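With one protein chain withheld, the remaining protein chains of the complex are depicted in position.
Chain naming follows the written order as A, B and C, and within any one chain the residues start at number 1.
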């Protein structure tokens, strides 16, 4: 295990030029996340249409781990249904905490498994999962809002 | 040094039947004392006439050391002038803290030197000096009052 | 039965001589002695892992953060708290009570609200409420003592009413040994939706306290009275109540976002831990919990009961001794006086025999006023005390009477 495994080429490329950086006007899903252990923050915006993530962007300053993780996450989740996204977040959390292995031969997980090195740096797990936790919070808020709206219409 | 040196016959006799216990109505000198380390308290009353302690009494619950010390103190100081009393208090404080020796062949100090054993029990020095500190405070208050009264008459 | 001889070996202080005698330490209700396991846990932390917590990305800082947060988990488990987020580390029980009195009381009490305490509270569970009452105009009410030194609950229906906004009471009295029926009182208060805080300083070291079963809203205790180091205590609070409280102190470690004119606080429990915490203290406490668990709470409770019963039986044989507090079902301590001898003198003479007992008001002056004595002698027991310790105490008391024979 060396430091180069943590800062793999894929991670550094995403850090250098992160994908999907920016804001979405009046997004259906929005959440702010905060990493208590280092003070970094992130904002996640998503446009939902037909129960699918039509577009997703993020804003925030952070370390290579948190930035590349957010960049890859937004790449991957675009186009997925809300339920698929929820499952994916769960799966990611299990893998990044070492509870499950990253799949060896999955195209979908290929890039993300560049974050594998983080497992050996427990204090950095929070960095890798910041974007994911934040999105999960945004989805919860979004679904609660839907439920409230439904109730009001009843 | 044994425990019997601390609780000498003289100390125990004064504890059993302390002298000068009681109140004096509208005393010239009055003070309340408090032993922070054990919670015991004492009140001292004195009548002053012609700059002399005409009468002196005390009230309070306390241990054998503090009670016998108060009893002996009141015995001894009765009839002395305020200045003599102030000197005596200073002398006592020096002796009870071990700074000076108790005089061997002084009638005046004979009884008081029964408290000699206290020096070896530093935590009990406060008990032995409670009455003395309290009286000193009472005298300070009394003298300040005199000064104020004099000033007002000027 | 505890193997006291073996336990005593863990407490190096018992190798000391006091005025030529073995140390017989009977003041555990004031503070307990510490086993080598606790002392070494602290030393080892400083020798191997010392760093500040929560904000470092390097190995030592990660280790010390983990050890500190693990200590929080072990404290939570020790009192069966639902989550470690409901555990706030404080300096001692006193700070825990002050924290709640301020953060809850100043926020939610109005003039003429009532705070219900008891006549047997330690000053630490009285003065903070006096201070808050003064600031808010709320009034203090008290459950008084009956003749046996137990709470007189006959009037409880009147004492807990719509005006009552908070109840705070001691679980086991440190001056009488009374064990209060806190579960019933909590139930009753909850009928009126009134939060209840339990001062468990004397119970947590000796008996299994289950905050979920008690259903108390807050609970406090001190590490130094349960084999742990000085400077560390625990405030337990139900998460939803802690959430509703503003911070008590402000500073580093307890905030998220800070600007010159506003700040956003961290979530519980960290919101209540301003500044660098007593990291080594928490780690020492956790070692103390481990030690207690290794002996077993049930064994500790039994042992305390047996020693206390034995002490009471032996004390009763001595002429002129008055014993205070309930006769049965009491905590592991006994307070008493010898007729005509001041407790301070008793303690000085016992010290000549190596026996350490407390003489004083035990920070419960209202109880002394109720007993109508200036002070008492108190012997209190813990895992390292044996029946022989009680015998030495009794011998010392007999000697005390001899010294004061002329007076008595």
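Going forward, a contact is a pair of C-beta atoms (placed from the backbone, for glycine too) under 8 Å apart; a residue touches a chain by one contact, two chains touch by 3 or more.
Fair warning: this is a prediction, and the values are worked out from it, not measured in the lab.
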**Report entry** Which displayed chains the unshown chain touches
**Finding:** A, B, C
Query - Touching residue (missing chain; options C:8, C:34, C:303 or C:330) - result: C:34
Requested in this report: With the full complex in mind, choose from C:22, C:80 or C:130 the residue touching the hidden chain.
Outcome: C:130
Query raised in the report: Can you name the residues of subunit B that touch the chain not displayed here?
Result: 34, 36-38, 41, 122-124
Query - On subunit C, residues whose C-beta touches the chain left out of the figure - result: 12-13, 16, 18-19, 23, 25, 27, 30-31, 33-34, 38-39, 42-43, 46-52, 55-61, 91-95, 97-98, 101, 119, 122-124, 126-131, 140, 142, 222, 224, 229-233, 246-247, 249-255, 257-263, 274-281, 344, 347-348, 350-351, 355-360, 363, 365-366, 369
**Report entry** Residue ranges of subunit A at the interface with the undisplayed chain
**Finding:** 2-4, 6-7, 9, 12-13, 15-16, 38-40, 61-65, 121, 123-124, 127
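Throughout what follows, only the chains that are shown with their structure count from here on.
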Query raised in the report: In whole angstrom, what separates the CA-based centres of subunit B and subunit C?
Result: 39
Query - Between subunit B and subunit A, distance of the C-alpha-averaged centres to the nearest whole Å - result: 79
**Report entry** Multi-chain contact sites of subunit C, meaning residues that touch two or more partners
**Finding:** none
